[in-house]
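For this depiction, one protein chain was excluded, whereas all remaining protein chains were kept in their positions.
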Amino acid sequence: MLSIISLSLFGILNLFLGFLKSRRVLLPATLLFIALAFAANLLDWNHQYVYFRDMLRTNNLFINFSSIILLTTFLTVAISRSFGTDEEHTHPAEYYAIMLFSVVGALMMVGFENLIMLFIGLEILSVSLYVLTGSDKRSLRSNEAALKYFLMGSFATGIFLFGIALVYGATGSFNLSAIGSYVSGGPTTGISPLLYVGLLFILAGMLFKVSAAPFHFWTPDVYDGAPTLFTAFMSTVVKTAGFAALYRLLTVSFTGVYGLWWQVLTGVTVLTLLVGNITAVYQSSVKRMLAYSSVSHAGYLLIAVAAKTPQSPSAILFYSLAYSIATITGFAVLILVAEQKPIEGRPDERYEAFNGLAKRNPLLAFSLAVSMVSLAGIPLTAGFWGKFFVFSTAVDRGMTNMGMVLVVAVLMSVVGVYYYFRVIIASYLKTGDSEPIGIRPLYRFILVLTTALTIGLGLFPDVVRQLF
Amino acid sequence: MPVFYPLLAVNSAIPLSYFVLASAALFSIGLGVVVVKRNAIVVLMGVELMLNAANLNLVAFSRYDPDLKGQMFGLFVIVVAAAEAVVALAIVLLVYRRFQTVDLDEVNEMKR
Partner (left out) sequence: MNVNYIWYFLTFLTLVSAIMVVVVRNPIHSVLYLILTFFCISAHYVLLNAQFLAAVNVIVYAGAIMVLFLFVIMFLNLREYTAESKTNLVKLGAAVLGGVLLVIIVAALRSMQIEPLNKATYNSQVGMVESLGKVLFRDYLLPFELITVLFFVAMVGAVMLGKRETGERNF
């Protein structure tokens, strides 16, 4: 709760900092704000609180999820440039403030106890992202992405809202536990069909936001068109918050109808894995490949949700952590490499841009390799354990139920290896003729940190896992 | 305080499902607008129609609720819709400035 309040205030403070002449202070100040919110968040460790007449619940799960969200936000802000070179067209104070505000929305989605909190949290997060997507005003692609994202996103909001209305009609409440007791308690007249339709609508809305197939069609264009920094932000924070919310909603409120949503989710999972991985193979741009890869990772995360075992939350947590860190590293390297040799004023995001990276910048190439290996799920990296924990929840649920999903997931992991390794091959085995890229100290520090975290979590997963 | 007895007579006689039916029809029309229309602003209107259909549902179900939860949610939805519309029109202006059109088929830089 303290983290939500402090982030809201820090966001406003950030807007005021925008009045200062010097822009130098913005980046350290924002990092400090996020660190403070992170610390405030940890204060409640091992305590359970319910705030404001069952609106928000904080417990260790909430703290874990929000810590991951705050960590990824910290990393994203740290790799943002100083925006100092382009005084007229950038508004860093606004960007940082909107990012802080969007984290408020994400935390509301993680800790909601009432559907109204979920709705408002989702809206805060989405509206912030629409704005951030369009923030590069001179870029046609950014404008187009913002328009598409907005239209698709608000369409999903409408469906989601209609679902909430139907569930309210069936149960007479927006409170998670009240809905849960209606669904599991088995009302004398039987569960109203309105509830089923409402649940399906809510699922469609939520799956849309986390970009699971067949609701993923907006993802490639939006992720491709948005400024790369914000692509990194939305492909990590939205996934973490979205899956936290989805898991919480489905397990607290709709455990009683597990038989229904389990079938829907497994179907969506299989489709997401297939579509995400197979289309990722055919991309010629690394940024688009990462967009499709984020679709496929939504599929892996859905496995843990559909399995619904006691280990599911910790599997989702570990996977989100590993995925977020590796994705941020990947995008951080992409930003630097792509800006080196722009084509027609646009950053060069093709695979060829990575040629010979290992000779020029061994650190960049190594960070990139580790992050790609982690995303592919090769042992000794965090990504391997993420996949391992997710798959073991499915095994716990039973092979008769989840066998098909598991087979598809394992096959698609192999497909994933192909497209992730294309980048590594380009940077290590092919030769390029570019100059070495200059890296600022903070940027270098973040790359070293995320690489170390990925390897560290791969070697000693239990260090973090015992917290979850 | 005035008490609208005639109104009470009217509204208690209409079954709740009538309102929910009306809202379902409105929702479908809104969906149709979003799918069929190519003008970004008209698509936005379709979304507004969908939000209103959901709102009508919420208010209708709130009739038997002494805590007025549905009406409260409806109030929040109106507020959220206002905030969304502001951002939406800012984005539309931005796009128009660049593309000189708001036709969704022509705003298609990425496929080129």
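For reference, chains read A and B in written order, and residue numbers begin at 1 within each chain.
Going forward, a contact is a pair of C-beta atoms (placed from the backbone, for glycine too) under 8 Å apart; a residue touches a chain by one contact, two chains touch by 3 or more.
Predicted, not measured: the structure shown is a model, and the values here were computed from it.
Asks: Sort through A:Leu26, A:Ile63 or A:Ile124 and give me the one touching the missing partner chain.
Replies: That would be A:Ile124, which touches the missing chain.
Asks: For the chain left out of this view, which of A:Val104, A:Leu161 or A:Val464 touches it?
Replies: Considering the complete complex, A:Val104 is the one touching the chain left out.
Asks: If the hidden chain were put back, which residues of subunit A would touch it?
Replies: 4, 8, 11-12, 15, 51-53, 55-56, 88-89, 91, 94, 97-98, 101-102, 104-105, 108, 114, 116-117, 120-121, 123-124, 127-128, 130-131, 134-135, 137, 146, 166, 169, 189, 192-194, 196-197
Asks: Considering the entire assembly, which residues of subunit B contact the chain that has been omitted?
Replies: 1, 3-5, 7-22, 24-33, 35-39, 41-42, 44-46, 48-49, 52, 55-56, 59-60, 62-64, 66-69, 71-72, 74-76, 78-87, 89-94, 96-97, 102-103, 105
Here is the rule we use: only the chains that are shown with their structure count from here on.
Asks: Where on subunit B does subunit A make contact in their complex?
Replies: These residues of subunit B touch subunit A: 20, 23, 27, 30, 34, 40, 43-44, 47, 50-51, 53-55, 57-58, 60-61, 64-65, 69-70, 72-73, 76-77, 80, 83-84, 87-88, 91-92, 94-95, 98-99, 104, 107-110.
Asks: Provide the residue numbers of subunit A that touch subunit B in the complex, in ascending order.
Replies: Counting only subunit A, the residues touching subunit B are 115-116, 119-120, 123, 127, 130-131, 134, 137, 140-141, 143-147, 150-151, 154-155, 157-159, 161-162, 164-166, 168-169, 172-174, 221, 224-225.
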